[in-house]
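Some notes on the structure that comes next.
Every protein chain but one is kept in place in this view of the complex.
So that you can tell them apart, the chains are marked A, B and C in the order they are listed, and the count of residues begins at 1 in each.
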Amino acid sequence: MSILVGRETRLLVQGITGREGEFHSRQSLEYGTRIVAGVTPGKGGRRALDGRVPVFDTVADAVAATGANASVIYVPAPGAPDAVMEAAEAGIATIVCITEGIPALDMLTAVEVARDRGATLIGPNCPGATSPGSQAKVGIIPASIHRPGGVGVVSRSGTLTYEAVQAMTDAGIGQSTCVGIGGDPIIGTTFTEILRLFHDDPETEAIVLIGEIGGAAEEEAAAFAAEHLRGTPMAAFIAGRTAPSGRRMGHAGAIISGGSGTAADKIAALEAAGIRVAGSPTELPRLLRESGYRG
Amino acid sequence: MSILVGRETRLLVQGITGREGEFHSRQSLEYGTRIVAGVTPGKGGRRALDGRVPVFDTVADAVAATGANASVIYVPAPGAPDAVMEAAEAGIATIVCITEGIPALDMLTAVEVARDRGATLIGPNCPGATSPGSQAKVGIIPASIHRPGGVGVVSRSGTLTYEAVQAMTDAGIGQSTCVGIGGDPIIGTTFTEILRLFHDDPETEAIVLIGEIGGAAEEEAAAFAAEHLRGTPMAAFIAGRTAPSGRRMGHAGAIISGGSGTAADKIAALEAAGIRVAGSPTELPRLLRESGYRG
Amino acid sequence: MKIQEADAKSLLLAHGLPVPPWELARSPAEVRAAAERFFAAGAARVVVKAQVLVGGRGKAGGVKLAGSADEAEAVGAAILGMEIKGITVRKVLVAEAAEIVREYYLGAILDRASRRIVVMASAEGGVEIEEVARTNPGAIHRLATHPFLGLQPWQARQLAYAVGLGGHVRDFVRIAGGLVATMRDRDADLVEVNPLAVVRGAPGPAGQATDQLVCLDAKITLDDSALSRHPDLEAMRDLDEEDPVDVEARSLGINYIHLDGSIGCMVNGAGLAMTTMDLVKRAGGEPANFLDIGGGAKAERVAAAMRLILADPKVQAILVNIFGGITRGDEVAHGLIEARSRQSREVPMVVRIVGTNAEEAARLLREARFETAASLDEAAATAVAIAAGGAMGGAA
Partner (left out) sequence: MKIQEADAKSLLLAHGLPVPPWELARSPAEVRAAAERFFAAGAARVVVKAQVLVGGRGKAGGVKLAGSADEAEAVGAAILGMEIKGITVRKVLVAEAAEIVREYYLGAILDRASRRIVVMASAEGGVEIEEVARTNPGAIHRLATHPFLGLQPWQARQLAYAVGLGGHVRDFVRIAGGLVATMRDRDADLVEVNPLAVVRGAPGPAGQATDQLVCLDAKITLDDSALSRHPDLEAMRDLDEEDPVDVEARSLGINYIHLDGSIGCMVNGAGLAMTTMDLVKRAGGEPANFLDIGGGAKAERVAAAMRLILADPKVQAILVNIFGGITRGDEVAHGLIEARSRQSREVPMVVRIVGTNAEEAARLLREARFETAASLDEAAATAVAIAAGGAMGGAA
């Protein structure tokens, strides 16, 4: 078991013939992910990835022909919200949008359509999700950092996640699923919703949460954890203790505005919920052990 | 029992201080309808209809204070779709929009919002609904034409409905509920949905349907009746046998376009479903009796 | 309200859709001058198209090609002044005749059943869509747009691939989006491009001749209920094609449609007005008009409606049928009495008033010696009998 992506994942790649889409799809295939279809309007009927994957003009065609149930989107920003909506309307259950730089108001619409259709949208501006035990890698998280195991990892960041996961793998701690939820202000799925999925996943025995400044998603996650995850070993890391106020720290969502969204607030909220917060990602394995994780 | 409006109706009037709103509300009150509130933005805190009905600025305020569960809208066309949405969002279950001349595209939005909220919207451009047995009169149908009884009447028209109902009352046939669904192309509730309500209403023993040229709602109703109402005595009348093609016959929805929406098509569909179609509204009582109605 | 092809094309052009240039001409000389400009710009042939709001102008000879200025002038002379379904052609559209590779249909309509704007496309373009719907319904691809979101690009792409326009998918998405945007921004009931054509040799931005997707004809019907918020569109109303009586009726707030019979009808309510016409026909007569005086009509509007009816010389009898609700019977009776006192010619009248204040109306009509009837069926039969030259009834 795992969350979002796993053995039952039949992956569709939207934008499979683009540079990014092709490169990362190749990595996913090598990892063992079952990629059943690609979509690039105008290239329907061809085959991608050395002939291994059929390409369709529309998501509806791809779903009808291959039974795809998950999609990863590498479409450039101007077309990405439309790609999300196309996937949602075609009945795709899990949609992972890697694309960076999508206008926030476009995402409001796409998120709402995904919700209306009952799809789970991860991202945008996220590295995706990997379930090492199921060899399912959807997105751009490097395959090499993983080890199968029982810790669910959820993060707003990309390379910082890799850092944390690598530290866990180095310490012998494997992962059930690693999910990057994205660094934009408007994202399809927030910490709390992922925590709920981990909570319901029998394979996930412990959870690592990696947050950063901006918004209040970590505080909401802390409230959820305090209520529902008291028995689950957890550890967290928050980036941006030294970030100045009023400046976007790279991610569109990483900004302290009007004095709210500081790292200090988030750390305080997590600690109040009984979650230890690491001073460095390398401390996460130790904190997990100390919080009772034996995996 | 009855459909849409009845003893349990706690009516709110949107636009109660306007000329039309006040005039017809007075008639409804006299008929015995329980009018619990009125809404006119800017006149909150006053009382209308000789002090009998409190007026509020917003529907939410009115619902909170009075528990209104139905609303009738006499707001002029530019503000009427907003009034429908305000009522739907405030949790009103039955919304009757009398207003004529609302742009169709505005109604697309209002109808969708009402649907999303689970509200039943009747109209616009309709005379409303009256349940004589419950003394509930919501809208502008003259009180004098009714007689309590077991026949459900549904119609796209106003005065033509009065004509038909009067003929029934004169013949000693009473009505459970009379509903005018409105003459516009985009309306909240169509024949079929009303037939379903009549079908589920134990008090309604027979049904009269009064249609006219334009669209295919009568054909859809015939298909529904053929499937679900074979045991229910029914009679119908269709106006516009002599209407020319391509001209709007008063109602925005009453137009034969591209050869479709003719009276002949509708009559044929109804007859194919086993429903007798009258040549004049005055024949409806006889046809009802002949179709087995004993009420 | 229907608008002329040229106006519809202007609206599409304003939304950035590819519509080849055209000129309007009102005389053969103007047709010639316009044709000369197209020939000078490199056209091999021009097309001259009657601008009328009725369908079937092609079959009626209202669309013709010309290969020279002389021919264009002659064709213009033939079309201008021609009658098509009773409408005199007063304007023609002149444009370069496109070299058509393939014709498609693309239309957006307000769909009553789904309460959605539905976009329809077909590879069978250039013929009436109703014809395709009858003969080959599977050739029409339909998709419903979300009422809040409009047409999404992915939907338009699906349609493009469905009709085989995948090679022009970008242009198709833009055109279909523009059609729906036109519909929404202008409050149209219908926006139709037929044919949407792949044409050869239409000059590109750099003058190159390549296959292009263009709107060769356009048809737009506007929502009458929304015209008040679009004064620019109201100005597109073609009064040339309207019966002057219709125009007057509209200005009076009366719904009036002129027909061919001899029984003038005055009714309150559209459904009842149609029913009254139907019953006249059933009694063996022919209605002269549809006329709905609307709800709550006062005496003066009744009098005005009477003038409209009497303006039709074919009217032999008048049937007044009022079911009072908002409308008060006594107001109508006053209006009728007033109107009769001023009317220029003597036409017999049968009046039936029931509902609100019917008793007072009956008293007024009795005192004024009007012919009355109790039921609608009886009123229709009496009016028909009168028009046929029968008895005026005992009371007259």
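Heads up, the rule we're going with is that a contact is a pair of C-beta atoms (placed from the backbone, for glycine too) under 8 Å apart; a residue touches a chain by one contact, two chains touch by 3 or more.
Model, not experiment: these values are computed from the prediction.
Q: Relative to the complete complex, which of the depicted chains are touched by the chain excluded from display?
A: Counting the whole assembly, the omitted chain is in touch with A, B, C.
Q: Tell me which of B:Met85, B:Ile140 or B:Ala278 is the one touching the absent chain.
A: Residue touching the absent chain, from the options given: B:Met85.
Q: Which residue from A:Gly6, A:Pro54, A:Gly79 or A:Gly253 sits in contact with the chain not drawn here?
A: Looking across A:Gly6, A:Pro54, A:Gly79 or A:Gly253, the contact with the absent chain belongs to A:Gly253.
Q: Sort through A:Gly215, A:Pro233 or A:Pro285 and give me the one touching the missing partner chain.
A: A:Gly215
Q: Considering the whole complex, not just the chains shown, which residues of chain A touch the missing one?
A: Residues 77-78, 100-109, 111-112, 127, 140-142, 144-145, 155-163, 166, 183-186, 190, 210, 212-213, 215-217, 220, 237, 239-244, 247-254, 258-260, 263, 279-282 of chain A touch the chain absent from view.
Q: List the chain B residues touching the unshown chain?
A: Output for chain B: 41-42, 44, 57-61, 79, 82-83, 85-86, 89, 109, 113.
Q: Going by the touch rule given at the top, which residues of chain C touch the chain that is not shown?
A: Residues touching the hidden chain, for chain C, are 146, 148-149.
Everything below uses one rule, namely that only the chains that are shown with their structure count from here on.
Q: Can the chain contact pattern be summarised as a line, a ring, a star, a complete graph, or none of these (other)?
A: If you draw each chain as a dot and join those that touch, you get an open line.
Q: Of all the other chains, whose mean CA position lies farthest from chain A?
A: C
Q: I'd like to verify one number: the distance from the centre of chain B to the centre of chain C, where each centre is the average of its C-alpha atoms, in whole angstrom.
A: The computed centroid separation for chain B versus chain C comes out at 28 Å.
Q: Counting only Cα atoms for the centres, state how far chain A is from chain B in Å.
A: Chain centroid spacing, chain A to chain B, equals 51 Å.
Q: Take the average of all CA coordinates in chain A, do the same for chain C, and state the distance between these two points in whole angstrom.
A: 55
Q: Which residue numbers or ranges of chain C touch two or more of the other chains?
A: In chain C, no residue touches two or more other chains.
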